[in-house]
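Every protein chain of the complex appears in place save one, which is left out.
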Amino acid sequence: MKFDKDGNVTTFEKKKMELYHELSLQARDLRFQHLTSITARNNNIIIRMEALKAVVTPNSLLVLDFRGLGLERWLVLELAPQLNGDHGALATHSLPFEFRALEAILQHRVNTLQARLNEVHPVILDILESLVDPKLLSADRSKLHILLQNSKNLSELETDIKVFKDSLLKILDEEEMIEELCVTKWTDPRVFEESSLGIDHAEEMELLLENYFMQAEELGNTTRELKGLIDDSESVIFINLDSHRNVMMRLNLQLTMGTFSLSLFGLMGVAFGMNLESTFEEDPKVFWLVTGFMFLGSGLIWRRLLSFLGRHLEPTIPPQIPTVWKRNQINSKGGEVKSGLR
Amino acid sequence: MKFDKDGNVTTFEKKKMELYHELSLQARDLRFQHLTSITARNNNIIIRMEALKAVVTPNSLLVLDFRGLGLERWLVLELAPQLNGDHGALATHSLPFEFRALEAILQHRVNTLQARLNEVHPVILDILESLVDPKLLSADRSKLHILLQNSKNLSELETDIKVFKDSLLKILDEEEMIEELCVTKWTDPRVFEESSLGIDHAEEMELLLENYFMQAEELGNTTRELKGLIDDSESVIFINLDSHRNVMMRLNLQLTMGTFSLSLFGLMGVAFGMNLESTFEEDPKVFWLVTGFMFLGSGLIWRRLLSFLGRHLEPTIPPQIPTVWKRNQINSKGGEVKSGLR
Amino acid sequence: MKFDKDGNVTTFEKKKMELYHELSLQARDLRFQHLTSITARNNNIIIRMEALKAVVTPNSLLVLDFRGLGLERWLVLELAPQLNGDHGALATHSLPFEFRALEAILQHRVNTLQARLNEVHPVILDILESLVDPKLLSADRSKLHILLQNSKNLSELETDIKVFKDSLLKILDEEEMIEELCVTKWTDPRVFEESSLGIDHAEEMELLLENYFMQAEELGNTTRELKGLIDDSESVIFINLDSHRNVMMRLNLQLTMGTFSLSLFGLMGVAFGMNLESTFEEDPKVFWLVTGFMFLGSGLIWRRLLSFLGRHLEPTIPPQIPTVWKRNQINSKGGEVKSGLR
Amino acid sequence: MKFDKDGNVTTFEKKKMELYHELSLQARDLRFQHLTSITARNNNIIIRMEALKAVVTPNSLLVLDFRGLGLERWLVLELAPQLNGDHGALATHSLPFEFRALEAILQHRVNTLQARLNEVHPVILDILESLVDPKLLSADRSKLHILLQNSKNLSELETDIKVFKDSLLKILDEEEMIEELCVTKWTDPRVFEESSLGIDHAEEMELLLENYFMQAEELGNTTRELKGLIDDSESVIFINLDSHRNVMMRLNLQLTMGTFSLSLFGLMGVAFGMNLESTFEEDPKVFWLVTGFMFLGSGLIWRRLLSFLGRHLEPTIPPQIPTVWKRNQINSKGGEVKSGLR
Partner (left out) sequence: MKFDKDGNVTTFEKKKMELYHELSLQARDLRFQHLTSITARNNNIIIRMEALKAVVTPNSLLVLDFRGLGLERWLVLELAPQLNGDHGALATHSLPFEFRALEAILQHRVNTLQARLNEVHPVILDILESLVDPKLLSADRSKLHILLQNSKNLSELETDIKVFKDSLLKILDEEEMIEELCVTKWTDPRVFEESSLGIDHAEEMELLLENYFMQAEELGNTTRELKGLIDDSESVIFINLDSHRNVMMRLNLQLTMGTFSLSLFGLMGVAFGMNLESTFEEDPKVFWLVTGFMFLGSGLIWRRLLSFLGRHLEPTIPPQIPTVWKRNQINSKGGEVKSGLR
């Protein structure tokens, strides 16, 4: 366990019981049953933010069980100066110690959430950008896997932001709880007197909490937008894939029509290829006649089928839509091989 | 930095510290941590609306850091006359200065949001209109890309409207905050007396804020409707694409049936084409017999398959639906080539 | 402008300024910035319901700018008798004039909303009924277009109902505003005295507003149900189209299997059709042997493929589902041409 | 009209006006404008639950317009004993008459809602069970039709439950309205005195209403779960149909590959079948060579295409997924006809 006083940092280990006694808390108060909670008990503020467990007394901040959580660096390098009041960026340096401590911890929490969002956000945008690319015939399935993973992380982040917001909101909704958080007010008689002269700690505390509530709200808005973007992109991916499929299907159908025509007139060739007597065997013109008929017939039937397809894909009530006529013309010309495939 | 007094416009630069001192504010009050916020502090109203940062004092409006934001034109051309009270369109010209200033800023914000909506709205409607066109076999993928981009902008706009509404609602929900916003009331003793005679500034302020809240609400309703329209259109696009596909698939199936029939009876021709003795070689009638059988057989089998397909696509319990009989007849006639393909 | 008094109808034109003066209102009060609003100002009720703008004074109703809105018929034929109290269907004829006026206007608004719903409702039901028809292979795309149009109208109607409900709710939530709406109470001293004797106008007003709020709520419920029905129907349409496609695909696959079999054994025929010496040329039995082998082999391979397909479409873990055995039998018989296609 | 007193049942017809007079109500109070409402007026409780219209006075229950609604059986057989207090199952028999009447009517309403849910619930579960069956290639479209019908009924039921809950909640939210419902308390001076001694009718009334509110809540939860189940099942149906389609498509592709191979090498046979001089005509080995080459070449090309297909359907970045190797082996063996189709 570690001990942080107005500026100095001390690390020591203590038994739980001694700690309870020293802070006049009960065992239950330090059980930290919820992942995120801020409670005031006997002029101490007990905070848990996921891994970080802390107790704020009027003139010190105790961080419990801080080892092995990757928090050491933050504790040593950033927390101490902030509490010391040296760190100019914090607005509360003229306020009592518990304000500085609370602000440092809430700021750390918001930073952590922001960092997680910053990690997920560009990855998702990148993947969506590449998946939505209209040139792609099929979605890259390994990217989908990564997208799913990130979207799961996003959901978890959303829940954590919601839990953080709820725990702040619970305090903001009850005037009494805000009062209780201003621990210096109750312990320092001098401050208590001042507060009756208009310097109100509770109001400052409310502003501080509200500030972090709104920061969390902004994070929440960003995650919600990101989720909406994923949904929209998925729809676009589906329409993309469906469109590609329809285009390919039409090509396939046009070729099937060609194959059908060739089979139909090829049957004629097969008939004349049979070792059966047809009386035409000796007539030299018949070969060219039949061959010409086969190719021409195939071509004509195919052309007919293609123009039929063109008409078939038109809407049933064309008069309503003025551009139909133009399209009809294009399709009726579609019988020629090349334009039919375009 | 710039300085706007009752009508005159002055631009000057000041150090932050001097400004704090002059307005008797603390450094923290002018930090503008949130993108959208309205706060009252020591008879000053501190406003931030995205890029615009302003401080309203009882008889002047200070706009901070206004350079490079594209706001200059609005500041010079529109804001000054509005504050001056010359601009007849504003209803608050008989009210204290802070009303005029607040109204000008809120109106500017609502106008900005409205302008963003006006930009996105027709583009989305146009794209949807062209995507939903029932004649299209496939969705234009570059349009989908633009749609996605606009739908993302719409989400961001929705969030901004929500944040603007929330910041107004927060004030409207607390009577005290509305009172604080009426800064003239607290600084001008004459006005303070009046207010006890029934001329209530707070009520006017509530009406003013409510007015802009409702304007934002209307914007929010429009964006929500637009989002719903995008969703509905996407469903219709999907059904369109699926329908096209089914129609093409049926055509494909009908042609596959034809090809199958031709192959089946073509096999016969191939058989007779083998250089093997079949004893029929010399009989002249056999040629016509087999050829006729091949073509006729193909036709009959195809007809049979088509009528089978017609029956197959019927629902399993036809008695419930009275129109089935009529359709059955159509389908049984479908064996002929042309009507079968129609 | 028009003027409606206790029963008589007068039409006249007035300048705005005179009107303000006469009603002791400010210019701002008659600006009608929101599409739907009910406000009380200096013993006048100012109402806007989309196109209809009206001012209710204790003993008259002024309808402003009524020309060219299609409201004339309603104003002349229905509004006058209702205000007169002759129209027996209105329950408030024993109550002061402002009740009659307010009821007439709210009733008109609810009727308008109801009429719009009545217009959209049967069209949507009809289209859905015809689109959901399980016999259809493809959705009629012109109907989809109409559906989309109506679904857009429905969204707009939903928003209007919501706005109407919200503006009523805002009044119902504040006791004071209801009191202000009872303008007769404040102008007529006789009524004021009565009200202290238990005849409470405010309560009557609350009942009246609540009544229309609940009517709007019922309209809102109907639109929500309709939207849900559209969503459900779309799912059913998709499943329908998908089912059709799967059935056609299986048929297609079965025919492709047939064509493959025929090609495979047709290759044999082609081989013997080559102008190459195979030593079998003179043997008369070989023709029948090979021909028979070709047709029989095709049939057998096809049968094998079909039964393979039957097995392939079974679930991977059949023991869990007791009906599998029955189906397996059907499928193994599927090798015969006819039953395989059924 | 009918008249139910403490135990006796009387049926009589009365004019509306007489009724109003007798109950000292106004015409408007008995208009029953909303489908579901509970109101207290002059020591009478006016209830409407869809078809059932009733007035509860301190010592009688009047059911209005009860004919032709299918309510007769319930009125005669069940309502009378319940009101009489004989029906042991009701908990309120020691309480004033209006409690018994209200409880009987609310119980009837909840029973009706429950009955409607019981009707829809098993049908939907059955249909979903059969539609979700993984063995099915296509969804039974007549079942979809029934599902849609039931899902529409479910939506209507959900709305009715919501309306019922809302009308109860409106009363529960206002202490005053609960007081008003205890009509005996206000008419019977003896009871009024008692109530000041701690026997509180209002509290009992709150418990009674809360009880039915929670029963309605449970019904609402069940309908919501059912709706969620329908949605989930639809997704599963879609995945099922898509999976079937993909499996069929792969088979189709494998066969198309086969047909392509046969066509390619069949072309060789056709070439030799031409009546053109190829100089090989007399060589007996060439027949077997070419025939063998045709069949073998087809087989080899097909095998190659199949293994190519196997590789093609693999994910693009196989190293990430350890099971790829195993699958690759299976697919490379897929060149042989049988295993390729498995």
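Every chain is named by a letter (A, B, C and D) in the order it is written, and numbering of its residues begins at 1.
The criterion applied here is as follows: a contact is a pair of C-beta atoms (placed from the backbone, for glycine too) under 8 Å apart; a residue touches a chain by one contact, two chains touch by 3 or more.
On a predicted model such as this, the values are computed, not experimentally measured, just so you know.
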Cross-chain touch to the chain not pictured, restricted to A:A51, A:A115 or A:L251, is A:L251
Of the candidates D:A51, D:M214 or D:L296, the residue in contact with the absent chain is D:M214
The missing chain sits against subunit A at residues 26-28, 31, 33-35, 37, 133-135, 137-139, 141-142, 144-145, 147-148, 151-152, 155-156, 159, 162-163, 230, 234, 237-238, 241-242, 244-245, 247-249, 251-252, 255-256, 258-259, 262-263, 265-266, 269-270, 272-275, 278, 280-284, 286-288, 290-291, 294-295, 298, 341-342
Which residue numbers on subunit D touch the omitted chain?
91-92, 132, 134-135, 211, 214-215, 218, 221, 224-225, 228-229, 232-233, 235-236, 238-240, 242-247, 249-250, 252-253, 256-257, 259-260, 263-264, 266-267, 270-271, 273-279, 305, 308-309, 312-315, 321, 323-324, 327
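Here, only the chains that are shown with their structure count from here on.
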Would you kindly state whether over half or under half of the residue numbers at the subunit C/subunit D interface are used by both copies, giving same or different?
different
Roughly how many whole angstrom separate the Cα centroids of subunit A and subunit D?
30
Please output the residue numbers of subunit D that touch at least 2 other chains, ranges allowed.
141-142, 273
